[in-house]
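The complex is shown incomplete by one protein chain, all other protein chains being positioned as in the whole.
Here is chain A:
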């Protein structure tokens, strides 16, 4: 009887719609990692200079992951997504010691955003298959994670992994574990987090709509002016 009851309850419990943000420097392995989780081919992944939205089902979660480009010149788009995500995955190429300070700066910027503060952050120290890759302790030390985390009040977890190791069922165990940690942590604080995201999104959407309107108005005006000018030029040339 008890078993039946719990099974009934399980069925009734609604799927949680979770949105995650996948960021980190270019070449860190973000796209490779998400393809691994997704069970897609990881061959021949090209640098992302844009946005892609990936839908996943894991446990009782319906997950949407925003995979963004990490290159220096595209990084400015990240800020448009913080408000609507429940958690963040930050991927680091643990074998690229020469980029650690850029990494630290970038992570610090992410964590200090108003829309990020207090949210869960999974840090993937990727490319462990490479010689000399830093482990969790090195990463914590060298990025001075503790200070960052304390300032931002973001519950953080560092997971070492090798995203390229396999896809689907063969995906790196710690990668999957990291994902689970993130989801469970989000889940444990669901009511508050969900409310916060909904409220933030209303604010963000209003701002976005206003910016969009201003942009389009500016463009319409520019177009009209240009057309008027062109018509006058044609007239002057006697083409009318």
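In this section, contacts are C-beta pairs under 8 Å (C-beta built on N, C-alpha and C of every residue); 3 or more make two chains touch, one makes a residue touch a chain; residues count from 1.
The definition used in the following text is that contacts and distances are computed from a predicted model.
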| item | value |
| --- | --- |
| Undisplayed chain, where the name is taken from the UniProt record, one of "Cytoplasmic tRNA 2-thiolation protein 2", "ADP-ribosylation factor-like protein 3", "Protein FMC1 homolog" or "Putative ubiquitin-conjugating enzyme E2 W" | "ADP-ribosylation factor-like protein 3" |
| Positions on chain A where the hidden chain makes contact | 40, 44, 46, 48-53, 69, 71, 73-77, 80, 208, 212, 215-216, 218-220, 222-223, 226-227 |
